[in-house]
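After the structure tokens below, expect a handful of questions from me.
Note that one protein chain is taken out, while the other chains of the complex remain in position.
Coming up: subunit A.
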Amino acid sequence: MTPSACDKSAFSTMEVCGSLTVSLREFGCEQSLLSRPDGSASFVQGDTSVMAGVYGPAEVKVSKEIYDRATLEVLVQPKVGLPSVRERSQEQCVRETCEASLLLTLHPRSSLTLILQVLHDDGSLLSCCLNAACMALMDAGLPMSCLFCGVTCAISTDGQIITDPTAAQEKESRALMTFAIDSAKHSVLMSSTKGSFSVHEVSGLMTGKKECAPFQTNKTVNAKPKRPDVTNRLH
């Protein structure tokens, strides 16, 4: 998987081989379910479920402190076994996305800790982690410049593009891509890809993702009403 952060991409509509079906599984979210963390959320996409907890701004270890910004730490805990390299790469993807949207300069020399616990993995795990992270950061009341959402899509062997694939669909695909898209300008904050695909395919996908994103961010924002008095400091 090659994580890359690209903040602005201008795409012209190009011919995409295969059809793009923008269909997401049933998803839902619940916030403030844990009493200890400052913010917590549980995001569910079909059968994939991730719980996120946020602590911060809190005291930071002197070795990790940054003089003008907050230090963000992300931990991904798998369901079975100890965290391995795969979890480290997922942590990096989530951390880059969060750092792009959080206003870290408002809390210098503090630490923000985001912990993601995988409750069940049935495909599109990284995008579910991103969505849970965004909801938890909102629940904690941390200042953000924009919301972000994660979308995964898979390109099957015959060129068909499937959004929000299940584990079985992921296994049979030849390429798997996850994008983090912000809510303000619908630009891509982070992309993580696996497998082989052509430039045409990915460009078409980006436009498709951007169509998908407002749908998902709106749904994400609407999923909030579980907590009627939520206040977001969005700048």
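Just so we're on the same page, a contact is a pair of C-beta atoms (placed from the backbone, for glycine too) under 8 Å apart; a residue touches a chain by one contact, two chains touch by 3 or more; residues count from 1.
The criterion applied here is as follows: contacts and distances are computed from a predicted model.
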Listed names "Trafficking protein particle complex subunit 6B", "Exosome complex component RRP45", "LSM2-LSM8 complex subunit LSM8" or "Nagb/rpia/coa transferase-like superfamily protein", matching UniProt entry of the absent chain: "Exosome complex component RRP45"
From A:79, A:171, A:185 or A:200, residue that would touch the chain that is not displayed: A:79
Listed residues A:46, A:123, A:150 or A:204, member touching the removed chain: A:46
Touching residues on subunit A - with respect to the absent chain: 25-28, 30-37, 40, 44-49, 51, 53, 55, 58-59, 75, 77, 79-81, 83, 111, 113, 115, 117, 119-120, 122, 226-228
